[in-house]
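Can you keep this structure in mind? I'll have questions shortly.
Here the complex is missing a single protein chain, while all its other protein chains stay put.
Naming follows writing order (A and B), and every chain is counted from residue 1.
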Amino acid sequence: MSSTRPPVGVLAPIGVAFDSVDKRYERLFALRQFSLNIAPGEFVALLGPNGAGKTTLLRMAALLAMPTAGKIRHTGERTGGSDVRRLVGMVAHHTLLYDELTAHENLSFFGKLYGLENLAARVESALADAGMASRSMSLVCTFSRGMRQRLSIARALLPSPRLLLLDEPATGLDRQGASWLAATLHRLRDAGCTIVMSTHRPGELLPLATRAVCLSGGGLQKDFRDPSEILAALSASQEGG
Amino acid sequence: MKLRIPITVAIAALLISAGYAALFIAPDEATMHEVQRIFYFHLPAWIAMFGAFTVGLVANIAYLRTRNLRWDALGVASVETGVACCTIGLITGPLWARPVWGIWWTWDARLTSTFVLWLLYISYLLLRGMLEDSGRRATLSAIFGIFASLDIPLVYLSNRLWRTQHPQPVILGGQGSGLDPLMGMVLLLCTVAVSCVMVLGLVDRYQIGILRMELDELQMEAETRRLHSPENGSEEIGGASAMRGSL
Partner (left out) sequence: MSGGRAMLIMLERELRAEFRTRELLNTTIVFALIVVILFSFAFEPVSSEARRLGPGLLWIACLFAGSLMLNPTFAREQVNDTLSALRMAPVSGFAILAAKMIANFIFLSLAELILVPIFDVLYNVPLSAVTGRLALVMALGTAGLVITGTVFAALSARARMRELLLPLLLLPILAPLLIAAVGATASLFAEEPSLDRTWFTFLAGFDIVFLTASWLLADYLLEE
C-alpha cells in the first residue's frame, strides 16, 4: 500500500505541492493558508464535508484556478515537454464532454489537442476498456449518467497522465462501473501514477490509498499515512456519509 | 488624515475663488456675453475627465500585472470620478449650447465621441455591478477598462473623419484661438481648481474602496470560520458525529 517508487522502465510520476495557498471564492475563503505536499507516486484520499475545499484543491492542482495568495508547484521529474498540463488528467464534477459529439469524436478531439500518437488505436482501446465500444458512434447526449461518467473517466485517462485528479469519480456509476474504476485506479497506482481523489463513498475505492487527508473549512485538519489510521478514518467518514 | 481638513478647506477656497473669477473677473465675451462664462467650468471638466481616465488605464494595467486589489480600488475610483466629470461636461455643454446655438444637442464629432465615451465607462460600472467575486471582478473590469481606453482614440478619430465629410455647425470660437490673456488666466485658475476637486474626489473614493476591501477580507474570514465552526459539526473527521452534522 505504500509504493512510491515506480517500476523500472515506467515514466516518472509527478507530485504537487501547495505553499500557504489562499483561494477566495465569492464571499468565502475556499482555502486558507493551505499547505500540502503530495509526493510523486502517492495515492491520496481527500476527505471532508461539502464546502471544505476539496474541489478547489483539485482544480488548483489541475492549474484551472490560480491562488489568491501562495504558490502551487508541480514536483518530480518531467518527461521532456515543458507544459505540465500534458501530464495532468482530471475527472471533475461536470463531465467535460461535448454532448453534441459522439463518444469517439470526443476522445479523438481531446487526443488531438494533447498531441497523442497512434490516436485511433488509443481511442478504440480506451472505449473498449470502458465498455463503450458498441456505443462509440452514438452522441453523448443519448448516454445514461453512468455511461457519461465512464466516458469522462476515459477522457481523463487518454493522454496517460502522471498526475490524476478525481473529484468524486464514482458519482453516477453502477456497480459494474465502480469496479471498473477501482480496477483502473489499481492498475494506475501500480504503474506509478500519482492519484488524488475526493470521494463520498470510501468503501470501494479507498483500500488503495497510501494517505488520507482530511479538509475542513479551507484548512488541513488531519493527515494520515498509517494504513490502519487510514482505514479508520475512511470507515468513520463512510458511516456518516 | 490630519491634513484632510486643511486641504479640503483650501480646495474649497480655490473653487470659490475660481467661481468668483469666472463670474466677475473674466472679461465679457464679444458674441455670447454672460452665457459664455460656463466655458470656465465646461472645459476644465473635460481636462479633469481625461486625467481621471488616464489614471484608470494605468491602474487597470497595474492590477493585471501585480494582482494587488489596491490597483482595482484605484481603477474604479478613477472611472467613477471620470464619469462624474464627463457628466458635468455633458450637462454644461447643452446648457451653453441652447442659448447660443438654439439647440440642446447635435451629433457633431466631439459630442458624439464624448457621449460614446460616457456610455463606455457606464458599461464598465455596470459590469462591475454584475460580478460578485472580487478577484474576478477586478480582472474582468481591468480587461474591459483596457479595451475601453483603446477605443477612446478610435472613437475620436472615427468621428473626426466622419464628420469632416459633412457640414458642421460652428464650433465654439473661444477655444484656444486667440484667447484674451485675462480669459486665459481665469481659465487656468478654473482648470487647477476643478482638477484639485477631481483629485480630492478620486483619493476619497480610493480610500473608501480600500476600506471596503479590508472590510470584505474580514467578513470573509469571519464567514469562513462561522461556516466551519465546531457547532456546525464539521470539525472532526475521525469522530462519528462528524458527517451527520455536516452541510
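FYI, a contact is a pair of C-beta atoms (placed from the backbone, for glycine too) under 8 Å apart; a residue touches a chain by one contact, two chains touch by 3 or more.
A quick note: this is a predicted structure, and the numbers were derived from the prediction, not measured.
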Which of B:Ala13, B:Ala30, B:Ile103 or B:Leu161 contacts the chain that the document leaves out: B:Leu161
Residue, one of A:Val21, A:Leu47 or A:Met90, that touches the chain absent here: A:Met90
Hidden partner interface residues of subunit B, rising order: 64, 116, 119-120, 123, 126-127, 130-132, 136, 139-140, 142-144, 146-148, 150-151, 154-155, 157-159, 161-162, 165
Contacts of subunit A with the absent chain, listed as residue ranges: 59, 62-66, 81, 83, 85-86, 88, 90, 92-101, 105, 109-110, 112-115, 155
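In this text, only the chains that are shown with their structure count from here on.
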Distance from subunit B to subunit A - Cα centre to Cα centre, in angstrom: 47
For the subunit A and subunit B complex, residues of the former touching the latter: 24-29, 32, 47-52, 68, 214, 216-218, 221-222, 232-233, 236-237, 239-241
Partner subunit A, residues of subunit B touching it in the complex: 132-135, 219-221, 223-225, 227-229, 234-244, 246-247
